[in-house]
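The complex is shown incomplete by one protein chain, all other protein chains being positioned as in the whole.
Moving on, here comes chain A:
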Amino acid sequence: MKHFTRLALAGALAAATAGASMAQELYAPNLAYRTGPFAATGIPLMNGQADYMTLLNERDGGIGGAKIDFEECETGYSTEKGVECYEKTKGKAIVTQPWSTGITLQVLPKTNVDAIPILAPGYGFSPMMDGKTFQWAFNTPAGYWDAADMIIQYLESQGSLNGKKIAFLHLDHPYGKEPIPVLEQLAAEKGFELSPIPVGLKEMQNQSAQWLQIRRMRPDYVVMWGWGAMNAGAITEAVKTKFPMENFLGVWWSGHDADLAIAGADAKGYKSISWSFPKMDAPVMKDIQSMVIDKGMSKTDETEMKGVFYSRGIVISAILAEGIRAAQAEYGTAEINAEQLRWGLEHIDMTEERIAELGLDGMVPPFKTSCANHTGHSGGWMLEWDGEKFVKVSDLLTPNVAGYQALAEEKAKEYADANAPWPVNEGCDAM
């Protein structure tokens, strides 16, 4: 038991010394996952995020004169480590990026008490779009329900869905189940038949049973909500069972270049909805190349840089930077705190002009957040794998948010009731 005291002492000491070293900086930690089972997708995202922040520090001297301390805390995608990182960083952090549904679930109820905004771009609990209830959570620029709606919209543009069969291949996990309420609602509206096919966490790499079911069912389309090893597993199975790739679509987390590169030309035609796009000739990419990568300040490599996930990391950091700028302008100080950043994230206005100004043209669709709307509902593009890379095959699709607004409010209320006492921001107008 002697160890115990020594360990606790060391812990206390470390905590004390860690708190003492800060000056004229904005501490925006990222709960990264460069290790563990999902590292393959984590690394490009984390590199993109970090590189954009490095670029801001190098090129502009930070944001509004304050440098960004974009420290990573490694979670390995484990919820336990995630909570450890959250506890470690929350004292001085102005924002937290949980990066996994499990960690988001744990951290979300605590934010009301700790008063730190959660930035969960494109993931997390969809009803978080209701900013009135989820005062501290932001899933800009689009949530899973938006994705479900956009995918169905795209399919509808290919022909009426009435009487069609859609298989919904998803990870049997909170993340995979997330869009089901909206898909069911759309199925009833548009008259298609939805069959959810769950893939257990243990079956991610071996989906022969699921694909046998798909083959027997003969669906017109397969929509996938996959993550990590499940994506590559599904794509290789689809190729093996000769499922027509052009009828196979995924959410944005199922559009990782490396997963498709395994199948290469065989996966040609696979589609993924996305709110980010890798545009190599965008000014920001050139700046990153010359001011970050060429100076050896990045961990990324050339193939990775061309991928969808790297550019998504850049977009995420750009959104956070916009939030910080908005807050700095409102409160007239460079060193904003967590509460002020929340205001900033509620007042992001990414117009076409602003996106061009940031050098991100074509990489992210325009969107606008407000006190009641914490998602922004930017919409997205349908990307298609051409055998080597993803290309845009649709114009900007915008989700029909009104269709599930009521559902979001209902679910948000359910959540608030289950977690009572849950303070609601009454100051917001309806969305």
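Observations on the structure shown:
To be clear about the criterion, contacts are C-beta pairs under 8 Å (C-beta built on N, C-alpha and C of every residue); 3 or more make two chains touch, one makes a residue touch a chain; residues count from 1.
Methods note: contacts and distances are computed from a predicted model.
Per its UniProt entry, the chain excluded from the display bears the name "Branched-chain amino acid ABC transporter, permease protein", taken from "Anti-sigma factor antagonist", "Glutamyl-tRNA(Gln) amidotransferase subunit A", "Molybdate transport system ATP-binding protein" or "Branched-chain amino acid ABC transporter, permease protein". When you scan A:112, A:254, A:317 or A:340 for touch with the missing chain, the hit is A:112.
The chain not shown here touches chain A at positions 1, 3-5, 7-8, 10-15, 17-18, 32, 34-35, 71-74, 76, 79-80, 83-84, 87-88, 90-91, 101-102, 105-106, 109-110, 112-113, 125, 172-174, 177-178, 180-181, 200-201, 411, 418-421.
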